[in-house]
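My questions will all concern the structure given below.
Rest of the complex left out; these chains stay put.
A, B and C are the chain letters, set down in written order, and residue numbers restart from 1 in every chain.
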Amino acid sequence: MLHWYSAAPERDSLFELCAAVAGPDDTVVLLGEGVRAALAAGPALPDRVTWLAMKTDLAAQGIAENQLKASVGLIETDELVRLACRYPKVQSWP
Amino acid sequence: MTEVLKPRETLLVLSEAPHISSRSRERLDLLLALAAGDWPVTVVFVDAGVLLLAPPAEPAELQDYPAGLGMLPLFGVDAVWAERGALQRYGLADTALRIPVRVGDAGEIRQLMEDAACLM
Amino acid sequence: MSLEFAIMVCHRPDNTLMARHAVTFAERALALGNTVNCVFFYGPGAAIALDPVLLSRDEFDPGERWQTLAKTGDLDLAVCVGSGERYGTVEETLADGFVITGLGRWLAAVAQADRVVRFS
């Protein structure tokens, strides 16, 4: 399953639920405010899940790549489209 | 439109508290539209969204739109779930809710997502 | 493989990050050979369809990008009537290229689509 997480990650309770719901074959794409979850000092990202973040949202919020957890991959829109084609379903949070 | 409407097993997650933005209202409207259209629908209340299930204690000034939930049983929607942790956090674990719910944790919510044909 | 997308847009117009994603996603989905059977503006998303003569969104105006895309492709930009009434997007204030419809239009799009996505 594909997840799009765009809520502010400072809202711990929803982020933790998303991270707990996501399974081993899942990908969570962080977008919008959600990209702040990729910060090194951000919440724990379970490594059974693939974590990606939208490059443009990091740039727009002034977040540099060296501030991120190494486990988070960076993507652009074409890859977001391809993921939405590859996975049959997308869960948007919130 | 000439296509025949083929309803799909749909799951909705409601995560926002009532009255602080139009979002919870609009998600509820969408749920009721699906139910009224005889779509097979499952709903999961998570995070502050569980507050929609709390019994009404509204001042009359604000429209009690969560009352619309009372229509779900009439539409035959009985797949109503709530997140266990959120019910506890918001003090609703031992409260009589507006409608009967099944209580689940992340594993059960995940299974509901897997079982649905469509996530809305 | 070409897939048919139904896209729900529920973010607020001033969430410029999500606004940019939604329209760029539609643009690139088409460019990569897919189709988009409906873009449905729901909830706060209805305010995206306000006539630009009433606005000065100097930072980023998602409405204009959608209008441009609608002109080049065969996209249906459908604004939920109920949401529009909540945000002031009615026939008198509607931008060119958008139409006001009911939730039924969205359900028909979902019934037919291969993929349903929501930008919230």
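One rule holds in what follows: a contact is a pair of C-beta atoms (placed from the backbone, for glycine too) under 8 Å apart; a residue touches a chain by one contact, two chains touch by 3 or more.
The structure presented is a predicted model; accordingly, all values stated were derived computationally and were not measured.
Per the structure file, chain copy numbers for the whole complex are A x2, B x2, C x2.
We adopt the following convention: only the chains that are shown with their structure count from here on.
Ranked by number of C-beta pairs in contact, the top chain pair is A-C.
The set of chain A residues that touch two or more partner chains comprises 89-90, 92, 94.
Along chain C, residues 116, 118 each make contact with two or more other chains.
The touching residues of chain C, counted against chain A in their complex, run 1, 3, 5, 11, 15-18, 20-21, 24-25, 27-29, 32, 34, 115-120.
The part of chain B that touches chain C in the complex is made up of residues 1, 3, 5-8, 10, 21-23, 26, 29-30, 33-34, 37, 39, 118-120. Of all residues in chain B, only 13, 15-16, 23, 46-48, 83, 85-86, 89, 105-106, 109-110, 113-114, 116, 118-119 touch chain A in the complex they form.
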